[in-house]
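Worksheet: the structure to be examined is printed underneath.
A single protein chain has been omitted; all remaining protein chains appear in their positions.
Now for subunit A:
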Amino acid sequence: MAASEHTALQFTPVLSSSSLLAKVHPLVIFNICDCYVRRPDQAERVIGTLLGSVLPDGTVDIRNSYAVPHNESSDQVALDIDYHHNMLLSHQKVNPKEAIVGWYSTGLGVTGGSALIHEFYSREVPNPIHLTVDTGFRNGEGTIKAYVSVNLSLGDCQLAVQFQEIPVDLRMVEAEQVGFDILKTPMVDKIPSDLEGMEASMQRLLALIDDVHKYVDDVVEGHTASDSSIGRFISETVASLPKLLPSAFDKLVNDNLQLCGYLDIGGFLSD
């Protein structure tokens, strides 16, 4: 591929009027990190395609990704286009709704070579998103940024391609469902069973209730300034406990207990 004729600029504050938002699922981050760890020794960074869909409100939902082998030197970048197309076809056999929405690269910031790659991807999809994942933790944290390209032109003459940053929404809901404890530590000895998980949740709930209790006590005794919005929130929460007559509530609870008890006994007997 020829050297780039365009220059790439990079702007950090989001001043554009576009309301484009990128939603990134945790699987994408996992994929990118895994590919980075497995990259060939001479490569400094990993480049790959992002798959997902565009939601009706314009948000780009990035759900999956795969790495594409590439060769990079000081001013040239070569991407294995056949590989990219083959993987795309394979992925679409499983999930035809996943389409290309952009590309990713590891490392902080946008480089000259990125403009070329971005141009290639803009031929595949109208407005590709460029995601950078800083695996080097250069700012002391792992920064994940997304950019779109905007053409800068003067009249009819195109001057440059500008990478504008767009906000990224990291949807960690799925990761939360699995449990961050399992995904965070380098080694987990066993997956927690139902009751252990239940215990952990109840402990968290208990801790929260204790905190709220302490806060209310502090406010009443005058140690902390009272915040009326928090107070209203707390009263709403307490009021949302349904007000049943104690007898009705007891009956409800006992019925449920009986049902669970019967099924439990049934389970034991058939064992």
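The rule is short, and it goes like this: a contact is a pair of C-beta atoms (placed from the backbone, for glycine too) under 8 Å apart; a residue touches a chain by one contact, two chains touch by 3 or more; residues count from 1.
Here is the rule we use: contacts and distances are computed from a predicted model.
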| item | value |
| --- | --- |
| Omitted chain, identified by the protein name its UniProt record gives, among "IBH1-like N-terminal domain-containing protein", "Tryptophan--tRNA ligase, cytoplasmic", "ARVCF delta catenin family member b isoform X17" or "Eukaryotic translation initiation factor 3 subunit H" | "Eukaryotic translation initiation factor 3 subunit H" |
| Which of A:S53, A:Q76 or A:S201 contacts the chain that the document leaves out | A:S201 |
| Contact partner of the left-out chain, one of A:I29, A:L50, A:L79 or A:V161 | A:I29 |
| Selected from A:A22, A:A67 or A:V110 as touching the chain missing from the view | A:A67 |
| Hidden partner interface residues of subunit A, rising order | 25-27, 29-31, 33-40, 63-64, 66-67, 69, 80, 83, 86-87, 90, 93-95, 135, 137, 141-142, 170, 172-180, 182-195, 197-198, 201-202, 204-205, 207-208, 241, 244, 246, 249, 253, 256-257, 259-261, 263-264, 266-268, 270-271 |
